[in-house]
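Shown here: the complex without one of its protein chains, the others still in place.
In this document, chain identifiers A, B, C and D correspond to the written order of the chains, with residue numbering beginning at 1 in each.
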Amino acid sequence: MSFLSSYIYYIGAFGLIIIGLLVILLKRNLIKVIIGINLLDTGVNLFLISTGYLKGGTAPIFSPGYGAVPSAMVDPVPQGLVLTAIVIGASVLALALSLGIKVYDHYGTLDLDKVRGQRW
Amino acid sequence: MIIIATVTVFFMLGAALSVFFFKDLMNAVVASSLVSLTATVLFYLLQAPDVAMAEAAIGVALVTGIFVVAIRRTERYEK
Amino acid sequence: MNAITILFLSIICLGLFLSFLRMLSGPTAPDRAVAVDTMTTIIVATLVLVAFILERYIYLDVALVYSLISFVGLVALARFLEKGF
Amino acid sequence: MYYLGVVVTGVGVLFLCLGGIGLFRFPDVYNRVQAGTKCTTLGAFATIIGVGIMEPTWFWKTLIIALFILATNPISSHSLGRAAYKSGTELAEGSVVDMASEFEEYSEE
Partner (left out) sequence: MKELLSLRGLIALFLLVVIGVGIFSAVGKIPFGQPDSEVGSAYLEDGRQETGAANTVTSVVVGYRALDTLGEVAVLFIAATGLSTILATSKKRIDRKLEDASLVLKTGCRVFFPMILLFGAYLFIHGHLTPGGGFQGGAVIGSAFLLTYLGCSGRRVSRTASRSLESLSGFGFVFLGLIGLMVGESYFLSNFLPKGELYSLLSAGIFPLIYILIGLKVGAEFAGVIDSMIEESR
């Protein structure tokens, strides 16, 4: 139980990263590859947040009725990093999907084996 | 707290694995929406409400909508 | 975090688990979408309950965003399935 | 006041679990829409209001969350049911009546 309570978030983050890489490496459909990139993105964000967690800590927000001391708060720097990374990830995903739409217009298929030179 | 974190990680990994096996891309999009949903709960349990809010607004509504628009423009079934 | 809240969270986990099984095994795409819709509603209730356990008033904002926004993605899926937009 | 809140929250949690069971057991999409949205809407409403009763200073914000759930959940469930019918999902084996086919809007094909 103590192992589980220490490492369950790391297990989730690494599992998500590995599954995302699996989808990116093995699937041939372009849109499914982009879904794999989305999964990988979420896994990396989850890992970054879980490195900043303090056991028994609370969110780094002071509020009037709640007397929290700064030494009992989680690290705010990874949260500020991930906050912008999520928004950037969404817009880059939209850019990738527009490239996929143009590939479909040009070749008539989404299968990366049939698009020349795009797959190993 | 550890009960609900364990169950949520289990759901998240199950939904992510099911993305690999679905042939219909709509089902894959629904599963990736579920991954975002559970990631929100994990961010919330890790005491990061700002990040949970961003993931909730973007992962569930906007990314799903953008994927659906792209699938409508191309083709729905793999193979 | 007393016995009553542990009981409540266990019951909620049972409901979540059954809807997750429906998400994995639903024969058509609308089945899976309905399962995700149900899980969304259950998770909003869970977020409010967890905010009560952690005793932070400001955490309720996340549940507010969730309850107001989460139907947009499902409406997008539904409009695609009926060949709408 | 605290015990009243516990009772209301308990009823809500029970309905959430019942929604999950119904979603798992019912035979086709239309029945699952009933179980998955009506039941969990009541469950989430009661749970959130119960938390507001347990902690009286939170009451107004929890009331707003509950009202949003009450207003947005029918829209998504209606859209999903309509999409399932329009995309040609079949009814279960023992269904006796299909009243939607009598309306012009749904029977055009």
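Keep this in mind: a residue touches a chain if its C-beta (ideal position, glycine included) is under 8 Å from a C-beta of that chain, and two chains touch if they have at least 3 such contacts.
Because the structure is a prediction, the values reported are computed rather than measured.
Enquirer: Among the chains present, which touch the one that was left out?
Expert: Within the full complex, the chain not displayed touches A, B, C, D.
Enquirer: Of C:L14, C:I53 or C:V72, which sits in contact with the chain we cannot see?
Expert: Spelled out, the listed residue whose C-beta touches the missing chain is C:V72.
Enquirer: Residues of chain D in contact with the chain that isn't shown?
Expert: 71-72, 74-75, 78-79, 82, 86
Enquirer: Can you name the residues of chain C that touch the chain not displayed here?
Expert: 58-59, 61-62, 64-65, 68-69, 72, 75-76, 79, 82-85
Enquirer: Touching the absent chain: which residues on chain B qualify?
Expert: Listed in rising order, the touching residues are 21, 49-50, 53-54, 57-58, 61-62, 65-66, 69-70, 73.
The definition used in the following text is that only the chains that are shown with their structure count from here on.
Enquirer: Consider the two chain pairs C-D and B-C; indicate the one with the greater count of contacting C-beta pairs.
Expert: If we tally the C-beta pairs in contact for B-C and C-D, the bigger total goes to C-D.
Enquirer: Measuring centre to centre with CA averages, how many angstrom lie between chain B and chain D?
Expert: The answer is 21 Å.
Enquirer: On chain A, where are the residues touching two or more other chains?
Expert: Those would be 58-59, 61.
Enquirer: Considering chain C alone, which of its residues make contact with at least two other chains?
Expert: In chain C, 12, 16-17, 33, 57-59, 70, 77, 80-81 touch at least two other chains.
Enquirer: Which chain A residues qualify as touching chain C in the complex?
Expert: Checking each residue of chain A against chain C gives 58-59, 61, 63, 65-66.
Enquirer: Applying the document's contact rule, which stretches of chain B touch chain A when the two form their complex?
Expert: Contacts found on chain B: 2, 5-6, 9, 12-13, 16-17, 19-20, 25, 28-29, 32, 35-36, 39, 42-43, 46-51, 54-55, 58-59, 62-63, 66-67, 70-71, 73-75, 78-79.
Enquirer: Give every residue of chain C touching chain B within the complex, in rising order.
Expert: Chain C reaches chain B through residues 1, 6, 9-10, 12-13, 16-17, 20, 23-24, 29, 32-33, 36, 39-40, 43, 46-47, 50, 53, 58-59, 61-62, 65-66, 69-70, 72-73, 76-77, 80-81, 85.
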